[in-house]
Each structure stands twice: as C-alpha cells, then as structure tokens.
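Note that one protein chain of the assembly has been removed; the remaining protein chains are unaltered in position.
Moving on to chain A:
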Amino acid sequence: MKPAPALAEGFPDLSGMRIAREPHWFRWLSAALIVLVLAAIARAFANGQIEWSYVSRFITAKVILEGIVNTMVMAVLAMALGIFLGIVVAIMRLSPNPVLKTVAAGYTWLFRGTPLILQLLLWFNLALVFPTIGIPGLWSARAVDVMTPFLAALLGLGINQGAYTSEVMRAGMLSVDIGQYEAAQAIGMGRLRALRRIILPQAMRVVIPPLGNEFIGMVKATSLASVIQYPEVLHNAENIYYANSRVIELLIVAGLWYLLVVSILTPLQMLLERRFARGTLRFAR
C-alpha cells in the first residue's frame, strides 16, 4: 500500500477551538419592548372599570361550572356525531355509485352553505313546521316536547360539523397511496373492508391535526347554542350579568374557561397523534 501524500501547509488545525456565543442584541431589545407593552396593557386593565373580585367569585360559581360541563358534553357529542357523519359522507363521496356521490355532495353543499346559527334556530323551531313528529302508526309526539334545546343544539352542531369533517376525511383518504388499496384488494378485501382495515387507519394520522382544529372550533361554536337556550357556559354567564350587570367580569369568566379547555385539548391531541403514528417512525419501538 502506498503512503498517503503529505498534506499542504497553511491550513491550521481548528479542532481545539470553540464557536463564540452570538450576542443577539435584537432579540433582547424586542423582548424588552414586548414586556413593556404587556405591562402597560395589564396596568390599563387593572385600573379600568373591572371589579376583579367578581371574576374570582364567579369563576367557580356552580352555574358557571355547570355551564362549562354542558359546553364540553355538547362539544364531545356533537363532534362524535360530526365525525361519524363525516366518515360516512366521505365514503359515499368516494364511492363509484353516482347516487351516493350526489347525495353526499348535496349534504355538504346545504350544511356548509348556510350559517350555523340559522341552522340552530331552524332545528329549535322545527315545531313551527311539523307540530307533531313520529313514525305513522307506530309512535308520535309533539315536536316542542322532543326538540329540546339539547337535541336542537346536538343536531344543529353535529350535522353542520359533519359537512366540514367529511371534507377533512376525504382529504385523508385521498392522501393514502393507491397501492394500499390495490394491495388490500389483492388479498381479497372488498371496498368497505379495505377502507376500514387499511385506508382509514392510515388516513387518521393525516386527519388528526385538522380534526383537532375542528374540535377546538366546536368547543367555541357551542356558544352559539346560547341563542336556543342551551345552558352552556356563555348562556349561563349572560344570565348572571342580566341580573347583576357585571357584563365584562362575566365575559372574562367565560373566556378564561374557554382558554383553559382549549389549553388542555392540545396535549391530548399530541397523545392521539402518537397513537396513530404507529409504524411511521423508522427506529421507534
């Protein structure tokens, strides 16, 4: 073996030297400015016409706590309905059957095309259209008794959510490689089984971030149900300030609760994402 040729002179050995720390003057300056602005805002609020004692008194009031529980119950149930409808409609939309396709597209068009608050009002006032509802010969009831604020809010929020979720689910299914569908067919799977066993589990990984977004939107959208007397947190806060006129204080109470709930949801979403990321990390196990 030939010896390696001698290295050229004039290129000193730097391996012992460390890289100096950068001063980052601009970062320090901008951070100081932002702290100043925040302090000014805090001072303004502290001296403004807000009785903070009311905020701390009502933040754990029974009516407010019941309200936030109702908010969460409605958000979870309506989102569940929305995801169920979304999956069904997305599958219909991707089916080769033109009837199913058209029905799915029509559903999305109708419920995405009208304001949510209008849909809530329509559900709640269904009794004006159909005084009695039921299955002819089997069961019937007065619509006012059936269409409670709870049911009207659930239907309004859930069915509206389904229209949006169907597009999220459809995008997720389209993101799965066509070869996956062919491989599923090649081992004898039918369309629905391939969707359930192979395509949807892979689509979930893609759709969880947008679904998390949608769920956070849903938590806040439940506040619209206050117009149909559903006792969620904003509705209950309003009822209190109608009595004691502490409008801003109670709006702050409701706002803090929304912020808290949304803050808890973010780490939950990360847990879910990890669950569906199975097999995607090369060295994870």
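Please note the rule applied: contacts are C-beta pairs under 8 Å (C-beta built on N, C-alpha and C of every residue); 3 or more make two chains touch, one makes a residue touch a chain; residues count from 1.
Criterion: contacts and distances are computed from a predicted model.
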- Message: Which of the following is the UniProt-recorded protein name of the chain this complex doesn't show: "Pyridoxal 5'-phosphate synthase subunit PdxS", "Sulfate transport system permease protein CysW", "Dissimilatory sulfite reductase alpha subunit" or "Amino acid ABC transporter ATP-binding protein"?
- Response: "Amino acid ABC transporter ATP-binding protein"
- Message: Just to verify: which one of A:G106, A:P131 or A:G190 makes contact with the chain not shown?
- Response: A:G190
- Task: Based on the whole complex, identify which of A:S56, A:S140, A:Q180 or A:N213 touches the chain you can't see.
- Result: A:Q180
- Query: When the complex is taken as a whole, what residues of chain A touch the one chain not shown?
  - Reply: 177, 179-180, 182-191, 193, 197-198, 201-202, 276, 278-283, 285
